[in-house]
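Okay, so here's the structure we're looking at.
After this line comes chain A, so read on.
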Amino acid sequence: PDDTAPLSGGRPAPGGVLRYFEPQTWTTLYPPSAGFYPNGGIVNNITDRLLFQDPQTLELHPWIAEALPEANADATEFTFRLRTGVTHSDGTPLDAENVARNFDLYGRGDNARALPVSEQITNYAGSEVLDERTVVFRFDAPAPGFPQATATMNAGLVANSTLELDAEGFGPGSATRIVTSGPFTVAEEEVGTRLSVRVREDYDWAPPHLEHQGRAFLDGIDYLVNGEYSVRIGALVSGQADGVRGVEAPDEARVEEKGLRLYAQPTNGINNGLSFRSRHPLLADVTVRRALTHAIDRDRIVAKLFTDNYPKATGVLAQGAAGYVAAPRAWAFDPDRANALLDEAGWTERTESGHRTRDGEPLTLRVNIAHPQPRSREVMSLVQEDFARVGVHLTINEGDYAQQTIDSLELDRVQVYHSMVARADYDVLASQWSVANRDAFLNHDEETGEWGDERTQEILDRITGSASAEDRAAAAAELQEHFIDQALVVPLFEEPQVFGFRRRVRDFSTEPVGRPAFYSVWLAD
Partner candidate 1 sequence: MAVYLAGRLGQALLVLFLAYTAASMLLMILPGDGVLARYANPALGLSGEQVEAIRQSYGADAPWYVQYWQSLSGFLTGDLGYSVNSGAAVSTLVASALPSTALLAVSGFAAAVVLAVAVAVLASYGKPRWLASAFDSAPSLFISVPVFWLGIVIIQVLSFQLGWVTMVSPGPLESLILPTLTLAIPLSAPLAQILIRAIAEVRAQPFVHVTRAKGAGEAWMLVHSVIRNAMLPALTIAGLLFGELVAGAVVTETVFGRAGIGALTAQAVANRDNPVLLAVVVIATVGFVLVNLLVDLLYPVVDPRLRHRGRVGAAARRRLGARAQASGTGPSRTGADRADQEEEIRA
Partner candidate 2 sequence: MSEQNRQAAGADPTGSASPHSATRGKTRTPSENPRSRGSAIGTDYSIEYPEEFAETAGAHAQPPVLTVSGLSIDYRTRSGESVPALRDVGLTIRPGSMTAVVGESGSGKTTTASAVIGLLAENAQVTDGTVVLGTYGEEPELDLGALSPREWKRVRGRRIGYIPQDPGTSLNPVKTVGANVAESLRLHTALSAEARRARVVELLDRVGIDRAAMRADQYPHELSGGMRQRALIAAAIAVDPQLLIADEPTSALDVTVQKRILDLLDELRREAGTGILFITHDLAVAAERADALLVVRRGHVEESGPASRLLRHPESAYTRRLLADAPSMQSLLALGGDGGTAGGADEAADGVAAASGGEDSGTSAGAGGEARPLVEVSGLTQVYARVPRDEHDADAGEQIIGIEDVGFTVERGTTLGLVGESGSGKSTIGRALTGFLTPQSGAIRVGELDATRLDRRGLRAFRRTVQLVHQNPASALDPVHSVGSSIEEPLRNFRIGSKAERKGLVARALDRVALDPSLAARRPRELSGGQLQRVAIARALVIEPELVVFDEAVSALDVTVQAQILELIDGLQRELGLTYVFISHDLAVVRQVAHTVTVMSAGRLVESGPVGRVFSQPQEAYTKRLLGAIPRPLETQVLDHQALSI
């Protein structure tokens, strides 16, 4: 059945429960761990943040904080002044003390309760409550990314009682114990299949930046789970569901044909791409890395697998990301050049199957499958074809989600790392490549002290450690240049989050990295 509801017109009116499909069930509502999409989709809608980041401009605006924080010169101290009258759904106030306790947990984590520290809050020293409305956060080292971090859903604020919970308390089966101040509150949970959130009638502390204020229009949202893509999309097309996350590229045409709406939200972070782990002997040679870079036909990947919503990467970062630097001529597809470079590097002999060897050693690399990323397996299959054409044997790492995660931590297993990170701040570069975070290069061997590319880490330290935005921008640019020069990273395409909604679902938007924001959404009849 085609959806023929009008696309515009009508006036926002409260009412209706939105039925929204996720491919996987959520695993925890502990905000620092909300990076997992199904978690983020919920946390983003039930929690308020100190600051609000405009998804388009990426500028920060006040939310629970009355104004942007006052920071000291070296960005190690931030003072927030909160608005009043904000309460959690259990009636407890969202005051300075509560905020401080939130960040004390997020900034330090609690291994005893298996609650990890937030990725985005590094060098957290502590908080101080100056009065009921004022709280100061201190850091051991400059933390210029902190204000932005407070705007992400990973810094969603929860009530004191919730802060007492351990990992189990944040997990499935006890969702109703999560108390927050957001426009929606958890109402009902069916483990593994459904989570219902309902509107908070007295909600009146939306980000002032938004047009809509007060109670959310929707009466609630039912987060439904179905692991089968065709069922989710089918439910949407047939009108049984109102929205789904993750419409796959091949389906976009069909979904639009059926009269549904597609929202492709750029995720404004690091582009979907490959990191060459230069610490591995085969990739230590920059000539080889360059050859591989030229072997990949990125146009073919985008053309075969994706749509216009997935533009070919023009830089290491997405165009909407902070610190984006265009690099129009980098990563050009040039197989002849690739062959020449490989010959030059000494990989001249060939096996029967046409793979290059040097002194009997085969040029065999292994890449992981990034399950959360769109069509990773297919993307890697095409890269595999590309590599094979220049005589490089690329193995696609076998294994399910967990296996990929585990194998990716081993240089022996995975030498070419496929991934992406979304965060609307310069810090995203550190998130991806710093040895203190995800360390996509596996850059440093703790035991031998050996570095793959020590310079990368130096630049990253400058990004996270500089207090001024200009310095950070400069460092980010330098890093991107370094990556291109050293052929360490091959960005493939800009990765969006693609949502499909029925036409009657209006004013849908996302936060900066593509998690759905349902506060302003309303249903036309």
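For this structure, a couple of remarks:
By our rule, contacts are C-beta pairs under 8 Å (C-beta built on N, C-alpha and C of every residue); 3 or more make two chains touch, one makes a residue touch a chain; residues count from 1.
The candidates were selected such that all candidates are chains of the complex that A comes from, given by their letters.
Since we're looking at a predicted model, the values are computed, not measured.
Candidate 1 is the partner touching chain A in this complex, chosen from 1 or 2.
Contacts from chain A toward candidate 1 in the complex involve residues 19, 25, 27-28, 32-33, 35-37, 109, 111-112, 114, 116-117, 119-120, 166-174, 190-194, 222, 224-228, 230-231, 234-235, 237-238, 240-241, 370, 372, 400-403, 405-406, 408-409, 419, 421, 431, 435-439, 446.
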